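Below is one structure, written out as structure tokens, with a few remarks after it.
All protein chains but one are shown at their positions in the complex.
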Amino acid sequence: MNAVRFEGRDIISIRDFTRGELDYILNMASEMEEVAKRGSDMLRGRTLASLFFEPSTRTRLSFEVAMQKLGGTTIGFAEPDISSIKKGETLADTVRVVENYADVIVLRHPLEGAARFAAEYARVPVINAGSGAEEHPTQAMLDLYTILKEKGRIDGLDIALMGDLRYGRTVHSLAYALSLYDVRLYFISPSMLRMRREVLDDIKGRVDVVEEENVEDVIPKIDVLYVTRIQKERFPDLSDYEKVRGSYRIDLNLLKGAKDGLIILHPLPRVDEIAPEVDATPYAKYFKQVWNGVVVRMALLALVLGALE
Amino acid sequence: MNAVRFEGRDIISIRDFTRGELDYILNMASEMEEVAKRGSDMLRGRTLASLFFEPSTRTRLSFEVAMQKLGGTTIGFAEPDISSIKKGETLADTVRVVENYADVIVLRHPLEGAARFAAEYARVPVINAGSGAEEHPTQAMLDLYTILKEKGRIDGLDIALMGDLRYGRTVHSLAYALSLYDVRLYFISPSMLRMRREVLDDIKGRVDVVEEENVEDVIPKIDVLYVTRIQKERFPDLSDYEKVRGSYRIDLNLLKGAKDGLIILHPLPRVDEIAPEVDATPYAKYFKQVWNGVVVRMALLALVLGALE
Partner (left out) sequence: MNAVRFEGRDIISIRDFTRGELDYILNMASEMEEVAKRGSDMLRGRTLASLFFEPSTRTRLSFEVAMQKLGGTTIGFAEPDISSIKKGETLADTVRVVENYADVIVLRHPLEGAARFAAEYARVPVINAGSGAEEHPTQAMLDLYTILKEKGRIDGLDIALMGDLRYGRTVHSLAYALSLYDVRLYFISPSMLRMRREVLDDIKGRVDVVEEENVEDVIPKIDVLYVTRIQKERFPDLSDYEKVRGSYRIDLNLLKGAKDGLIILHPLPRVDEIAPEVDATPYAKYFKQVWNGVVVRMALLALVLGALE
């Protein structure tokens, strides 16, 4: 494995990466920890364009900071209304315009497949910062990196994904990524929001999968708890929502049975699915994920722009 | 007094500062005049996040330029609608996310007390760029700095604050700040918009205060005239507004009785409370305040980030 394989490469789906490649990225992210603190000129003179056809402040700022910490500069737009680019222009044309301004394009788009489509037209690397309901590969990479950094390994862990496993943008990418490792996965959700069949089919055979509705039963068995929000809008009948809501809220009481080294992750923003009282416990790693997102994105930018070897 | 006391410090309210500290900041601002012209690498590798939950282009640009002139970089958002951060996320969580991206947070927020609250959660310094109707400490500092720079001193001056003294965001901070100096204050306003009782109570005993409704009578006595806008919306009865409006407009005729060295300040934007014919007179210093805001903010950024000694 070497960096050469990444130069010029698009980052569209977590499914485009082998375990070896993911391990390589995680390793590079680790090397970026020091660089992030002292700053670098690695990407001096290079420009990142962030094209957010759908607002996502957190992801946008994370990429921009990653670029700046490597000495590069950023341009772009934060929401579609600002963008006159959208006035009837095709995404293919937008991309062929912006590749004249930037060395790498970070794209967020409401449509499924938009990032892959853009990458076909762009001569510069395209990084998918979320397209449609499914893919958000850099989030899955920073989740992996957080597990590795906090637990020292990914193999051999018992990992639960909890909440809305049906519609959640991040859990599908993460489930796939984890299936490349030797882990046992627990999928904890209300029956209405169970992990999609196609994801299950995809990863079964590679990892052990246990589906559960009850959080309490799983807590004592796991090393990692990945929590996602359950959105009210998913329930046609609001009383169904009220029923499940309380059962999928992590608080100190629920954590009494937890292993000592349990870590709790969350893609953020958190609403009320994790009680604030959990924030001060050693379990809580969700704000640390934010920093990890920066170093993972630094590694990706440096790799696709050919600045690492 | 030394810079060590400022490293890591939040800038929330003008009331948190002693006269000695204010003098020290004004002195550092003065040293920044040269730095601002030639540029500097003092904050190279450092990042400022500007979180504007309420738009304020002038203040945002001023902080961003201040950071850039010191070699630092900036990220952030200019208005809440752009920010997906706001989607149900608490300010406490937002701050704990953003402190992973930035070395200092500049916050503008519609809610009273938001900056102080944010500072309690953030590990990095928070600078209040306006929260609620009351505090905007860096504006008061740049006002002080303008007086000092133009008049050579603050002590011994006769200073009038005119216009909406009841609701104006800047006049309360400025009145408090000036009360730390040996000045005589004139508060000139329609009776409905008199300076709030609690501000008067707070500063009385420290400085002489004269309340007036008539501008003309005061003009010949003062060295500094600080003008603020009277907003139509403050008057339940529009005819009351029409009555006072003309009397609180500064023009050449009114200035006939002014002292030679009078300086006129205004926090901007100005609507019609100062006639354009005044702009060309030596009295007008309101556009110079804008530059002064940049050097004051450079000094503050350098101080809280520990780049000065």
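Labels for the chains are A and B, by order of writing; each one numbers its residues from 1.
The working rule: contacts are C-beta pairs under 8 Å (C-beta built on N, C-alpha and C of every residue); 3 or more make two chains touch, one makes a residue touch a chain.
None of the values given here were measured: they were computed from a predicted structure.
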Sole residue of A:Ile12, A:Ala102, A:Leu161 or A:Leu225 that reaches the chain not shown, by the stated touch rule: A:Ala102
From B:Glu21, B:Glu79, B:Glu150 or B:Asp202, residue that would touch the chain that is not displayed: B:Glu79
Chain B residues that touch the omitted chain in the full complex: 38-39, 55-58, 61-62, 64-65, 68-69, 78-79, 268-271, 276, 287, 290-291, 293-294
Residues in chain A touching the chain absent from view: 44-45, 47, 49, 73, 75-77, 81-85, 87-89, 92-93, 96-98, 100-102
